[in-house]
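Below is a structure I'd like to ask you about.
Yeah, one chain of the complex is gone here, protein chain that is, but the others are all in their spots.
Here is chain A:
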Amino acid sequence: MARDMDNTMDVAIAVNGLDHYFGTGEARKQAIFDVNLRVERGKLTILMGPSGSGKTTVLTLMGCLREVQEGSVNLLGTELNGATEAQLIGLRRRLGFIFQAHNLHESLTATQNVLMGLQVHGRGDDRKQIAAAHHMLALLGLEDRLNYLPGSLSGGQKQRVAIARALVSNPDIVFADEPTAALDKDSGRTVVEMLKALGQERGTTTVMVTHDNRILELADRIVTLEEGRLVKDEFPRGQSLKLVRATET
């Protein structure tokens, strides 16, 4: 049955029986317990939960930022458990990442930071790449901050540069780890609205970790974790597709 659902329902990420441990030896502690999840293409999925619930761990496991130990994560048709470094690098280039603390490179200007998102695919025509970076920054309202270093940008502006960097190469999936945590209420909401608008326009799948209640209403789907287990799966917009298997059991 599950196989049929995968085929018919356009799944970007399929997680099956995912366990994860931190530490080694005596200190080894299980953080994720048997998580099963299908993430649908082109939608904004939010992972929620209290601190320490494992939501960021699940996000980084799905995003090739952490090695999968037990269980299966199928990302865009490739199994991550046991994937080679070359496979991981190839997959990472099809993803966009937005981090809690923007993680911009301090010595590069806004344009250069966005260029880094393009040049990972190889150096093409310099002028075309710069034009693409400028276009992306303009879409996010930063047309007059193109050559600013991160140090002279506000928190919201930095996060928008980070979004431009993540989206500029048209990734298949965007992962965002508490992108609004460092922002005030208004800029936080603006940033997520931009993210969602650009995602819908381009058909991008977005997976976001947050415990910011102000932006939940923008989600297509809200998945809640507690103590490493998936406990709730909601579709606030009424799409009652049964994408999650056996979460109620």
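The definition used in the following text is that a contact is a pair of C-beta atoms (placed from the backbone, for glycine too) under 8 Å apart; a residue touches a chain by one contact, two chains touch by 3 or more; residues count from 1.
In this section, contacts and distances are computed from a predicted model.
For the chain that is left out, the UniProt protein name among "Amidase", "Two-component system, chemotaxis family, response regulator CheY", "histidine kinase" or "ABC transporter permease DevC" is "ABC transporter permease DevC".
Per the touch definition above, the residue from A:V73, A:L115, A:L142 or A:V174 contacting the chain not shown is A:L115. When the missing chain is restored to the complex, the residue among A:G49, A:G63 or A:G228 that touches it is A:G63. Residues 60, 63-67, 89-93, 95, 97, 99, 101, 103, 105-108, 112, 115-117, 119-120, 123, 149, 165 are the ones on chain A that touch the missing chain.
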